[in-house]
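Mind having a look at this structure? Questions to follow.
The other protein chains are all here in position, but one chain of the complex has been omitted.
Read from first to last, the chains carry the letters A, B and C; within each, the first residue is number 1.
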Amino acid sequence: MDRQQRLWTWEQTAEPYLFAASLLFLTSYTVRVLVPGLSPGWSTFWEIVTAVTWGAFILEYLARLLLSDDRRHFVRTRWLDLIVTVLPLLRPLRIVDLHERMQRRRDHPRLALEARVMAYAGLTSLLLGFAASLAVYHDERGAPHADIRTFGDAVWWAASTLTTTGYGDATPVTGRGRVTGVGLMFLGVGLVGAVVGSFSSWLMRRFRQEGEA
Amino acid sequence: MDRQQRLWTWEQTAEPYLFAASLLFLTSYTVRVLVPGLSPGWSTFWEIVTAVTWGAFILEYLARLLLSDDRRHFVRTRWLDLIVTVLPLLRPLRIVDLHERMQRRRDHPRLALEARVMAYAGLTSLLLGFAASLAVYHDERGAPHADIRTFGDAVWWAASTLTTTGYGDATPVTGRGRVTGVGLMFLGVGLVGAVVGSFSSWLMRRFRQEGEA
Amino acid sequence: MDRQQRLWTWEQTAEPYLFAASLLFLTSYTVRVLVPGLSPGWSTFWEIVTAVTWGAFILEYLARLLLSDDRRHFVRTRWLDLIVTVLPLLRPLRIVDLHERMQRRRDHPRLALEARVMAYAGLTSLLLGFAASLAVYHDERGAPHADIRTFGDAVWWAASTLTTTGYGDATPVTGRGRVTGVGLMFLGVGLVGAVVGSFSSWLMRRFRQEGEA
Partner (left out) sequence: MDRQQRLWTWEQTAEPYLFAASLLFLTSYTVRVLVPGLSPGWSTFWEIVTAVTWGAFILEYLARLLLSDDRRHFVRTRWLDLIVTVLPLLRPLRIVDLHERMQRRRDHPRLALEARVMAYAGLTSLLLGFAASLAVYHDERGAPHADIRTFGDAVWWAASTLTTTGYGDATPVTGRGRVTGVGLMFLGVGLVGAVVGSFSSWLMRRFRQEGEA
């Protein structure tokens, strides 16, 4: 019980630093992918930022693993934490978890559940769509016969994938780009699910309220 | 309270004029985009119509802002009004708001909620799809290597985007056209959400009625 | 009231003949589109079958219009009947209406509502998808630069449209073909809506049953 307490204290303390580190990681990745012709000095600087923040994520995960009572239980129930530690570009997936935990602590008047679901889905999609655009642009720009040649193409492709529209006028051709693409497609199905589910749930509630009135 | 009353009176009085102005704005934009070889006189005429109606939207928004008790609250809660004032082609988004407010006032027997959701979604999609077709056709027709060369192509692209089908046989290639496209895709996800949500809500209600009978 | 009775008697008597006429119409259209090199005799025969059945639909609609008490009310509430009379290829849209009316009369133990919705959606999609494939193949096969060159291409396009997949490897290029396509896309959104809505309604019911057990 004592250890569990220390884990909680740790997580509360570490949260803002982790959030800052996430922003730093995304910034460094963005700069390294999007800014052409970085001077060697700046290039090294941003590579170090990437490495240091990534290292911090891994150390923080190991620290929490050590603090936890039951380590196998920790790994099994916190599998999302492990994934976002290995692939920091997926960190936006933790937004839901983070915000829900913060709300449970503060107990302030909350938004309707549907509004939160829509906000989470929207924000996660936006951030992961941006991260996927960066990753795909990074993988595709040097590939021969690539359709995605500018960052604009990559964003356009990401938007058409997330909404399951899928024009196909610009699609990844490299293996790594396509793996990112498959992930984004399934995220898109989830996004549609969140929008549709919230809509249908909101309609049902409105109906019950009208029936009572 | 007195001011709030005056704001309400204003909104009731302004509504029909705004509606007429919206139609004029859309007509002038449609004519300027679709009618080839306008004589200089007519061209100037329609440009003035566009400018005057747009100016009227801005003035009306400012008037309401001045009439409101709490201006920051007004800007925050009426963010949709601000958006449709800056981009008048998005005015159909206010249909829901407008109709709901009218119904609250009149209190006449209303349609089932699902029927209204479907009607709003359908009408908004139709009008915004038409506006998006115009805007994309306007941006694309002069672009080199463009797929969208006729207004028919633009409508075909808009329909395939709104339904999240996304053939990709004709897609925008300019930056502005693609920004319009991304907006239309997310509107499409919302349209699918409205259709599916209404369907599922209607099914649930029917079931409860059959269970009671 | 007497007239209403006669209208009902008429509709009950006419139903099987209309159904047979619908099958004949679809058969004659199918033969005329799909069988290459019909002899002039057969070609004329099938054209007459098309004309006679279409004429029968129109006469039957006019007969019902004459029998009805309030003609404007008849036209307004039976708008679907008018549409399928003018465009007989859309007749499968009446399946729901027809079957529901038959069930109200017979009162035999019915399927769960979700199963019926799925069955209606499936059957309507199948028949309208087939009709759309025929119509598009008919319009496209002679067009220059057409992607849809065989009936197989048309069916493949119709399936990818109905499921809102939209590959875009074969799409209509003629105006009439694209109008058919837009109709099929929106039907596809409805199909997805029916599948998803039924699923979600079924899940909710199962949950309530498990909660009670």
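The rule we apply is simple: contacts are C-beta pairs under 8 Å (C-beta built on N, C-alpha and C of every residue); 3 or more make two chains touch, one makes a residue touch a chain.
Since the model is a prediction, treat every value here as computed from it, not as a measurement.
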| item | value |
| --- | --- |
| Partner chains on view for the chain not depicted | A, B, C |
| Contact with the hidden chain (one of B:167, B:186 or B:202) | B:167 |
| Residue of A:32, A:78, A:178 or A:206 touching the missing chain in the full complex | A:178 |
| Residues from chain A at the interface with the omitted partner, ascending | 113-114, 117, 147, 161, 164-168, 171, 175, 178, 181-182, 185-186, 188-190, 192-194, 196-198, 200-201, 204-205 |
| On chain B, residues whose C-beta touches the chain left out of the figure | 164-168, 196-197, 200 |
| Positions on chain C where the hidden chain makes contact | 152, 156, 159-160, 163-169, 191-192, 195-196, 198-200, 202-204, 206-207, 210 |
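Convention: only the chains that are shown with their structure count from here on.
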| item | value |
| --- | --- |
| Chain occupying the most central position, where position means C-alpha average | B |
| Degree value of the rotation bringing chain A onto chain B, based on Cα positions, nearest 5 | 90 |
| Chain centre separation (chain A, chain B; CA means) in Å | 31 |
| Computed distance of Cα centres, chain C from chain A, in Å | 44 |
| Residues within chain A bordering two or more other chains | 164-168, 196, 200 |
